[in-house]
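With one protein chain removed, the remaining protein chains of the complex are shown where they sit.
Chain nomenclature is as follows: A, B and C, assigned in order of appearance, with residue numbering initiated at 1 for each chain independently.
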Amino acid sequence: MSQKINVGLVGVGRMGLVYAEDLAYRVPQANLVAASDINPAIEASAKALGVAKWYPAYQDLIDDKSVDAVVIITPTSSHRDIIIAAAKAGKAIFCEKPLSISLEEARQIQQVIDSTGVFFHMGFMRRFDRGYRAAKEKIEQGEIGTPVLFKASSRDPFRPSLEYMDPRHSGGIMIDMGIHDIDLARWMMGEVASVYTVGGVLAYPEVNEVGDIDNAVTTLTFESGMLGVIDVSRSGVYGYDIRAEILGTKGTLKVGYLRETPVTVLNKEGVTHDTVPYFMERFERAYIDQLQNFIENFSTGKPPSITCADGVADLEVAYAATISYKEKRPIGITKP
Amino acid sequence: MSQKINVGLVGVGRMGLVYAEDLAYRVPQANLVAASDINPAIEASAKALGVAKWYPAYQDLIDDKSVDAVVIITPTSSHRDIIIAAAKAGKAIFCEKPLSISLEEARQIQQVIDSTGVFFHMGFMRRFDRGYRAAKEKIEQGEIGTPVLFKASSRDPFRPSLEYMDPRHSGGIMIDMGIHDIDLARWMMGEVASVYTVGGVLAYPEVNEVGDIDNAVTTLTFESGMLGVIDVSRSGVYGYDIRAEILGTKGTLKVGYLRETPVTVLNKEGVTHDTVPYFMERFERAYIDQLQNFIENFSTGKPPSITCADGVADLEVAYAATISYKEKRPIGITKP
Amino acid sequence: MSQKINVGLVGVGRMGLVYAEDLAYRVPQANLVAASDINPAIEASAKALGVAKWYPAYQDLIDDKSVDAVVIITPTSSHRDIIIAAAKAGKAIFCEKPLSISLEEARQIQQVIDSTGVFFHMGFMRRFDRGYRAAKEKIEQGEIGTPVLFKASSRDPFRPSLEYMDPRHSGGIMIDMGIHDIDLARWMMGEVASVYTVGGVLAYPEVNEVGDIDNAVTTLTFESGMLGVIDVSRSGVYGYDIRAEILGTKGTLKVGYLRETPVTVLNKEGVTHDTVPYFMERFERAYIDQLQNFIENFSTGKPPSITCADGVADLEVAYAATISYKEKRPIGITKP
Partner (left out) sequence: MSQKINVGLVGVGRMGLVYAEDLAYRVPQANLVAASDINPAIEASAKALGVAKWYPAYQDLIDDKSVDAVVIITPTSSHRDIIIAAAKAGKAIFCEKPLSISLEEARQIQQVIDSTGVFFHMGFMRRFDRGYRAAKEKIEQGEIGTPVLFKASSRDPFRPSLEYMDPRHSGGIMIDMGIHDIDLARWMMGEVASVYTVGGVLAYPEVNEVGDIDNAVTTLTFESGMLGVIDVSRSGVYGYDIRAEILGTKGTLKVGYLRETPVTVLNKEGVTHDTVPYFMERFERAYIDQLQNFIENFSTGKPPSITCADGVADLEVAYAATISYKEKRPIGITKP
């Protein structure tokens, strides 16, 4: 690759700052040249990372001719407007999951991406984790025969704020959290035909206030006839526990681990090791590898590794899983 | 305990022989005094174990006044008649799972057990496995707070014969196999309110011939509102993989292992250990401990550890899980 | 095998009782017909196991014509006299380790065994553990190439009584405890050329009173030039930790485990499982399999799996390891 890509970052909150540091220090082919956030207090942090240009309004960043690619790490509700503006300006786009919490909006975004033909990478960092990547490769190499069952668990070590959980912003647990597992499921097993979800407010009664649930189990049938099951929990108080298993006709693959430090203590209470505290400890490298892939594929003319259509399809399943819980019945995935 | 219990064994097939050896050698308080099987060829094996009396017809064994307790390891379809005959003769009864494949029959059995008041132990050996027992104790001691989610997997290392799988005899995968997990679920989480099953003939096309399926996933909601999920497979070709996990508000418990021999090989291909081949390697001791508990509770006047009502309730759930798969909808558990 | 072997057990203390139960219940080809112990209080226990004849004096048991084989589980200091008496009476002999704590006595025993030609099995149960057996087989099959380094650890979960540890009876930590690892080392790697031991009273100051040490590390060089290292400890307070590792030119094998119950607890303190409490939990089955092998090889005319010469050679190494510690120098193993 002969040239670096100039990147503008829109949204420099908690996650945005992680992306900013990765772009500034850990993705050699990226130049983080500009950043934008509605919170003016963040400008100083951005400048400390060597970001030359600070735009209070994202449109100004998009209008900056020196910016080749826009990385969008804003609240989900703002994704549509920023994506469409960036697409119309012909920028390459990276957008953190979920694409939207509204199916209608998501499909609208896809239309614009399709019609403008800009490079669009839908952010799902797990696909770049070495464990999941190795599993995907082994499946493709036939190591487990035909995949029959996809299982995944996602557990947060504590409850997010009620404000964060509010389904009006988060879309609810399946769209906010389960969508990671749904994306993996589609990646490894193909398209989903129907879903059924059970769940409830089982660990934190106060979650009732905002109308979301804190634990859920979703079964999936794939178009191939194969099976899937995902359990998500906001009450994995023992650590950040992210696992998957793919059972095939010749064997099974397990992905995941629960150990932060390679030290084990053996005493009269038993044999003990620590757990993974939270998502940055687990997926730090996957975030970097994903950005690297975004920059590399864009700059070398390859298609994006995760497309806008993936973002829409993942949302369709997560949305159906949410409806299923409310209506207490299996829901078929219908394409528009 | 001052006196040994005289046991008569009805059914000395593959599993019956295991029970015979356990009763003859490994349960000190039991005297295996009599055995019965419709297959006369087995008499010699029974005699080799020191069984004094051989009855071609089970009724004669039941009529034997010296027999205190009857252990029934016959094909499921014969359970009702043998249990009722033994109950009417006032014998203590141990019956291997499942109680029946017919809900009607199961309830009829329970009526006889209730009206005769005989001691009846429903055989589910997993409840006597040291892992599941320790998990149950830890739950009761509050180690994981309130249980929120019960997960279990059961995988056979190979497909049973089609004759064995035929739902007319086996009741289908949920009644034959999933009932073990259902029993554990009820034991640890309480009664089940509803179930939903997805599944299919996914690994062995020939299973279509007999009308059963080879893989299934069942979600459960408990009367408490809590959640469960069970996946069963006839195609766990890598080993006999029996696991459970109980997620609570303060932690999670995992039960199960996949290692037969304590030797690990490390070479250029990686780090490898063996798996558990099949159920006797995994549950050998649980079978013995269960028989011991049956004999001990009966002889000391304690109630049975697993009741006829458990057998009926387990069947109700397994039956609903089967219907759910066929009708593609969640099924509520209705009590008669 | 057409006929059962009539066994007489000499020594029915703590370990003797384990052997008694195994012989009575778990070794089908053995008839435990007689027992002997200087403690008359034990007669009742023996009778409860169905042992027909009780001899206060071992010589009477040996003189009993109906006894085919003598199993000796007495204190080490009495081994010589009992073995010689049994050998002269032409009995098959099983003797628990160590053969003796005196090299002179051990060689005297071997002379008698050699001259009488009786079947003699030296008891080292670890060779019958499934883990060590599998490791041995894998080595023989060439799975790790040429073995280069043998490592072993033996740790007791608590200090034995000072009376037990007294080197006048136990021979000291290397003869009492390290001899198990030495026997494995010789079995897997061949004869030992020299040893060097460091150690001390490091955990229990009171051990100084009896003149033994509580922790030691012994390096070994084998006649082949290959290497070994054994660490033994009386202060493995976290559990009974018995491990070995054999590094070869193509890979390495690890044997051992530290888990009693297949349940794992995950909570805010981390991921925890239990440990193996003590030797019966770890080697219960190995003891049975060893007895079975003794009876089977004797009754079918095969040579013993562990010979008197093994017992002598193990003692030579353990003795040299003890001297090495005292004289603070490497000691070559000299054959008489």
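Heads up, the rule we're going with is that a contact is a pair of C-beta atoms (placed from the backbone, for glycine too) under 8 Å apart; a residue touches a chain by one contact, two chains touch by 3 or more.
As the structure is a prediction and not an experimental result, all values here were calculated from the model.
**Q** Determine which of the presented chains are touched by the chain that is not presented, and list them.
**A** Missing chain, whole complex, touching shown chains: A, B, C.
**Q** Tell me which of C:P28, C:P160 or C:P330 is the one touching the absent chain.
**A** C:P330
**Q** Which is it among B:G11, B:G178, B:G239 or B:G311 that touches the chain not included here?
**A** B:G239
**Q** Given the contact definition stated above, which residue among A:T252, A:T275 or A:T322 touches the chain not shown here?
**A** Here the residue in touch with the unshown chain is A:T252.
**Q** Touching the hidden chain in the complete assembly: which of C:L184, C:V207, C:L247 or C:I333 does that?
**A** Checking each option in C:L184, C:V207, C:L247 or C:I333, the one touching the absent chain turns out to be C:L247.
**Q** Considering the complete complex, identify which of B:L162, B:A193, B:L258 or B:I323 is in touch with the unshown chain.
**A** From the options B:L162, B:A193, B:L258 or B:I323, the contact with the absent chain belongs to B:L258.
**Q** Using the document's contact rule, name the residues of subunit B that touch the chain not shown here.
**A** Counting over the whole complex, subunit B touches the hidden chain at residues 237-239, 241, 258-259, 266-275.
**Q** Even though one chain is hidden, which residues of subunit A still touch it in the full complex?
**A** 25-26, 129-132, 134-135, 138, 143-144, 250-257, 259-268
**Q** Touching the hidden chain in the full complex, which residues of subunit C are there? Just list them.
**A** Counting only subunit C, the missing chain is touched by 146, 148-149, 151, 155, 196, 198-200, 202-203, 215-217, 219-221, 225-229, 231, 233, 235-238, 241, 247, 249-252, 328-330.
Here is the rule we use: only the chains that are shown with their structure count from here on.
**Q** Tell me, please, which two chains come out on top when C-beta pairs in contact are counted per chain pair.
**A** Here the largest contact count links A-B.
**Q** Distance between subunit A and subunit B based on Cα centroids, please, to the nearest Å.
**A** Centre separation, subunit A to subunit B: 42 Å.
**Q** Among the residues of subunit C, which are close enough to touch at least two other chains?
**A** In subunit C, residues 259, 266-268 touch at least two other chains, as defined above.
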